[in-house]
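With one protein chain withheld, the remaining protein chains of the complex are depicted in position.
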Amino acid sequence: MADAFRCALPKEYYRQFIERDVRPDGRELGEFRPTVLNIGSISTAEGSAIVKLGNTSVICGVKAELAEPKAETPQEGYLVPNVELSALCSSQFRPGPPGEQAQVLSQLMVNIIKNFHSVPLEDLCVVAGKLVWVLYIDLICLDYGGNLIDACVLALTAALKNTALPSISVEEETQKINADITKHNMLQLACTPISASFAIFDNTILLVDPTSEEEALSTGTVTVVTDGEKIFEMDKSGGSQITSEQRQMCFRRAFQRHREGIKLIEDTMSSVDR
Amino acid sequence: MWFAGFSSTSNMETKQLARRVVMPGEKINALKNCADSSKIILGPGLRLEDEDICVAKSGILRFREPNVYWVDSHQTRYVPVKGETVIGIITQKVGDTFRVDIGGSEQASLSFLSFEGATKRNRPDVKVGDIVYCRLLVANKDMEPEVVCIDGQGRSSGMGVIRNGGFLVRTSLSLVRKILNADCVLMKCLGNKIPFEAAVGMNGRVWVKARSNKETIAVANAILASEYMTNEEIKNMCQRLADALDGF
């Protein structure tokens, strides 16, 4: 009976719950789904992380290669993030070239890395003007349960924290490159961006960490990425009547999520070391 | 179709409100106070949102006695309205109906029985590519538009396939409304100088045919040029055109 109602009138179904300040999966309006993080599981990658945010699973792998630097920035390495939403994760994606959502997510990852300067690009330089590290970051969604942005940002940050680059030495005379895989240098991040996304329901109510069902019913989304002090916001609320107090609440919740995210990453990394 | 006329007895406030450029999202609740009668009619471009009168399109606010308000916008894309006569182009024959391009977002359907004297045995001579002058029978946002070439009594009343050459020009919707307005002297003036036949579709299409190709093109250009002209300028233009044609 409840399932039939949910199928036929999903908005009404949700309204009944939200009037009582709760969501169908039992969460409060401001509660995140339980997050599980696993670091360093891919041995062939220089850094990796798997994030499970409720039903959403994203795996992130960081592969490092040596290459010539870009002409405009001879002293800096660069990062190439790519988000893949394959037919595996949801029936709404078809096999083929990346669709719009995947491209937008990839661009968001590029923006977040660039805006926060989380990876100091000078650290990726081996020989100025000749040899730099290029980090290929692949984020693959295994299960689309909604709120991909948060899962991807967490996976990205955790994988970068986990990345260890082999030390490189270049012989002067022969210009031969020697990579010493026994000696690793951990990548030092300047900051750890963590994101919090909100869906706007019925033009007025904010739901943190929306599931795919909630995303389909929403009239807009707000995403806030923060490193504890500064924020990056992407507000696509459209014509929804969100007050500025509600927006300030979004920022506070994002800062809180940042603290939770940092603790999660640190706990996971220390358990791996043990 | 719409008369942009003014009654000299309309009150001052209405005069000030109307004839000014309005933008979407503006609320003009002052209209509620101006009306002489207890109800006002909101035409195209105005809508009612929770007790407020909101403007939906950009344009000039117009008023007609006693209580009709609308927004005159400059639009090129046609949105089908029931009862309007339009010029369509037959694009496809699907079984017993034709698909007609009337310039809107969807093609209209035209049944072969909607012609004067058409029966199952006596099919009308209509081919793909023909131009038809027809009337919209069904036109709303939720359904596919339907056109017919007969009126309520089954007579053609000038509608049907337009044959024997001529020239079809595409214009903006406001030019068509201007030409059809009783105050506009274009058709009369031009007709005095150069005899021609014309069919004017409310979807921004005008078909003209004069005695020779040269005259047809002259008439078509005259119609296109008169978009922003006043009646005086139109008379001058017609005169100059007739002189130019005689000169050859």
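Order as written gives the chain letters A and B; numbering starts at 1 within each chain.
The working rule: contacts are C-beta pairs under 8 Å (C-beta built on N, C-alpha and C of every residue); 3 or more make two chains touch, one makes a residue touch a chain.
Just so we're on the same page, contacts and distances are computed from a predicted model.
The chain not displayed here is annotated in its UniProt record as "Exoribonuclease phosphorolytic domain-containing protein", chosen from "Exoribonuclease phosphorolytic domain-containing protein", "Zinc finger, SWIM-type containing 7", "Cytochrome c oxidase subunit 1" or "AP complex subunit sigma".
Annotation: of A:D25, A:D180 or A:E233, A:E233 touches the absent chain (contact as defined above). Contact with the chain that does not appear here is found for just one residue of A:N178, A:T204, A:Q241 or A:S271, A:Q241.
Of the residues in chain A, those that touch the hidden partner chain are 100, 103-104, 106-108, 110-111, 114-116, 219-220, 226-227, 229-242, 247, 251. Against the chain not shown here, chain B presents residues 19, 21, 23-27, 45, 47, 54, 56-60, 72-77, 79, 104-106, 141-142, 174, 228.
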